[in-house]
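Before I ask anything, let me first share the structure, which is written out below as structure tokens.
The other protein chains are all here in position, but one chain of the complex has been omitted.
What follows is chain A.
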Amino acid sequence: MTAGSSIAGLHAVFRRELGSYFTTPLAFVFLAAFAFAAPAFAFNVGRFFDTNRADLAPLFAYLPWLLMILMPALAMRAWAEERDRGTIETLLSLPVPVWAASLGKFLAAWVVAGLALALTFPMWIAVNYLGAPDNMAIAAGYLGAFLLAGAYLAIGQALSATTGNQVVAFVLGVLAAFLLTMAGSPFVTGALSSAVPAWLVEAIAHLSALERFSAFQSGVIGVKDLVYFLSFIAGGTAAAGLLIGASRAGGR
């Protein structure tokens, strides 16, 4: 009964969330923006044609930057909107465990992110038409991008649970995604090295999402990298659930 009712709750929340993305212009605007921006980056900034290579490297090189902005935009409403509209009262009075509600919300947003990535498939077809790319590497790259999007989303939804203001949730989400992506870059390590011990700088550099993502791009699907992304997804979703569960203790 308990497991069954948790699944019923997860399913109900997932359906409601996915429905709300598509009954409002949100998902369509988001998908259109993604479908436009991803190739635009690849063609103009990534010089898709000038590389004279049949692969999707120009696309994947800029995806983290695009996802860093767009995933927090998709995640910001998750809990902030519930708090703002008061519907969190209804949600928390239903016999649904918070983890199920949190996971339902995450999965719905992840499906929309997956659809957005799917909209770049014409580029995959194009490179196959133009040459003979390593399709396994491209598939791995897509898997990496999907996992990266999931990590950004989960963190964004956890931050959305801290506030009733969607703009605040968005800004925090972008900031967190930026730090996660740039953790290994000289920009961040340089800034940190004067303030914190070297081992900590190294540990933070180790968290860099960009390096993990580039492993996928070269067609390598490592267990460690999978665990890395999945733990951010699990951690973010659990944190959102814990934060919302904690609101039972007091406040709105």
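Basically, contacts are C-beta pairs under 8 Å (C-beta built on N, C-alpha and C of every residue); 3 or more make two chains touch, one makes a residue touch a chain; residues count from 1.
By definition in this document, contacts and distances are computed from a predicted model.
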| item | value |
| --- | --- |
| Chain excluded from display, named as in UniProt, from "NADH-quinone oxidoreductase subunit D", "Glutamyl-tRNA(Gln) amidotransferase subunit A", "Glycolate oxidase iron-sulfur subunit" or "ABC transporter ATP-binding protein" | "ABC transporter ATP-binding protein" |
| Residue among A:38, A:56 or A:96 touching the omitted chain | A:96 |
| Touch residues of chain A, complete complex, unshown partner | 2, 4-5, 8-9, 11-13, 15-16, 19-20, 23-24, 85-87, 89-90, 92-97, 248-251 |
